[in-house]
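Up next is chain A:
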Amino acid sequence: MRMRDTSSNRQMIGTLIFILIGPILWALQLTLIYGAQSSLCAFEVGIGANGGNVLAAGTVIGASVLCMALAVAAFVMPGASYRLITGASSPDDQWPFLTSVMRILAGLSLLAMLYAALGAVLLPACAQLR
Partner candidate 1 sequence: MTAPVLRSLAGTLCLLALAGCAGEQSAFFPRGAEAERIETLFWVMTIAGSVIFIGVVVATGVAMLGGQRVRRVLAGERFIAGAGIAFPVAALSILLVAGFLVMRAGAAGEDAEGGLRIAVSGERWWWRVTYLGEDGTQIESANELHLPVGEPVTLELTTADVIHSFWAPQLAGKLDMIPGRINRLTLTATEPGVSRGQCAEYCGGAHAFMSFQVVAQPPEDFADWMANEAADAPAPQGESEARGAELFRQAGCGACHTVRGAGANGRIGPDLTHVGSRRSLAAATLPNDAEAFARWITDNQHIKPENQMPPYTIFDEAELEDLSNYLESLK
Partner candidate 2 sequence: MDDKVVKVHPLTRLQRLGLAVLLVLAAFLIGGAIFIWSGIYNIAANRDHLTITTWLITILRDQSITGAAQDVDVPDLSDAGLVALGAQHYLTGCADCHGTPGEPNNPVFTSMLPRPPDLTDAARNYPASELYTIVHNGLKYSGMPAWPAPERSDEVWALIAFIEALNAQGPEFYTDMLAGLSRPALSKPGTMPDGIETCTRCHGDDQSGPIDELVPRLSGQSHDYLKRALEEYRAETRASGFMAPIAHGMSDAEIEDLATYYAALGSPETAEPDGGEEFEEGQNIVLHGIPEADVPACVTCHLGANAQFPRLEGQSAAYLMGQLQVWRHGLRDDTGYGAIMAAIARRLTPQQIEAVSTYLASLPAPQPVAEDEP
């Protein structure tokens, strides 16, 4: 018989975190790209012509790719992710619900991350553009 969550806090809280993998990665990406870009621009590190900043743009794209890759991994391997986080085997009766929620959320988060990274491709990193 598998472990029940009645005796394991890690399983209770871990399951909730498992669902939220996608959004958590999105939050991480936003923190990284906004923090890096605004600090680099505030201190005028690496600013080029017309407010461009290769360093900032590069950081934004790099961080985005990293976070998106992790989200894709979770999307593809829900079972492994679940075990990693909760330390327990996947609960069979709710598993379809949990994985589908996790996957759709990860998908939406991937989209949000893509949107956020898009600006760095199209716009100079430090210009006010006003």
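Selection rule: all candidates are chains of the complex that A comes from, given by their letters.
Assume a residue touches a chain if its C-beta (ideal position, glycine included) is under 8 Å from a C-beta of that chain, and two chains touch if they have at least 3 such contacts; residues count from 1.
Note that this is a predicted model, so its numbers are computed, not measured.
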item	value
From 1 or 2, the one in contact with chain A within this complex	1
Of all residues in chain A, those that touch candidate 1 in their complex	50-51, 111, 115, 118-119, 122-124, 127-130
